[in-house]
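To start, the structure under review is shown below, and the notes come after it.
The complex is shown incomplete by one protein chain, all other protein chains being positioned as in the whole.
After this line comes subunit A, so read on.
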């Protein structure tokens, strides 16, 4: 559908008859390219973009080399920018953080603005430092306490939680750490197999998970366990003796697990976080954990 047209312009013009538009003369399999001109500003914009791109790659990091990349004349670095951003955020939060560092924990809880900030900051510090053992939701697992519930081995007041975080549990490097050890009743031969069965059955009966309370078992408990777990097994948070009468078990709550724990007890360990985190962060963590639903 094209024909020759000898116009006064002198060129042989190939006009596409269907559209009335001149072709460029390019043809592929009988399909001809129409010459619909673009405005010149469009072309200039395109050239300007190319020049801009060249300037950009000279000024900014761009061209990949073997082990690095060109650094650019402006010395821009996204890492430096990140550091600056982080520093700016720290400066912006500085005033509030300073108030948290100075204020007693009770005052922070009483101030809604400080408490809100501390809870948020504590939540993010928790995800970085604590979630590895206690889980991102602080629900813990066997051997790692659930921080959402209302059962606290070392106490659930804000002060007690703060001390536990700051000094850790059985932390070898902190002289003020929370420290207790349950004797190896079975492995060290302190109780024979029959006695362990009796006392385990008595402990299991305390929280209705089976087991029969016998006078022998009760006597064995009073002699060996009440010093830490209390006379009725209700726990002593001052010395970190867990409550054996509630539904919550650090390890598994079954007769077998109780027997195993008496025979060869397992003990967890928590680092003294005052060695790694500043006091304000530990306060924030304490406030966050206290607010998880079980704080006393």
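Definition applied: a contact is a pair of C-beta atoms (placed from the backbone, for glycine too) under 8 Å apart; a residue touches a chain by one contact, two chains touch by 3 or more; residues count from 1.
What we mean here is this: contacts and distances are computed from a predicted model.
A.B. asks: So which of "Integral membrane protein", "Cytochrome c oxidase accessory protein CcoG", "L-arabinose transport system permease protein AraQ" or "Amino acid ABC transporter periplasmic protein" is the UniProt name of the chain that got left out?
C.D. replies: From the listed options "Integral membrane protein", "Cytochrome c oxidase accessory protein CcoG", "L-arabinose transport system permease protein AraQ" or "Amino acid ABC transporter periplasmic protein", the omitted chain resolves to "Cytochrome c oxidase accessory protein CcoG".
A.B. asks: With respect to the chain omitted from the figure, which of A:111, A:218 or A:246 is a touching residue?
C.D. replies: A:246
A.B. asks: If you put the missing chain back, which residues of subunit A would it touch?
C.D. replies: 7, 9, 11, 13, 15, 20-22, 24, 35, 37-43, 135-139, 146, 148-151, 243, 246-248, 291-294
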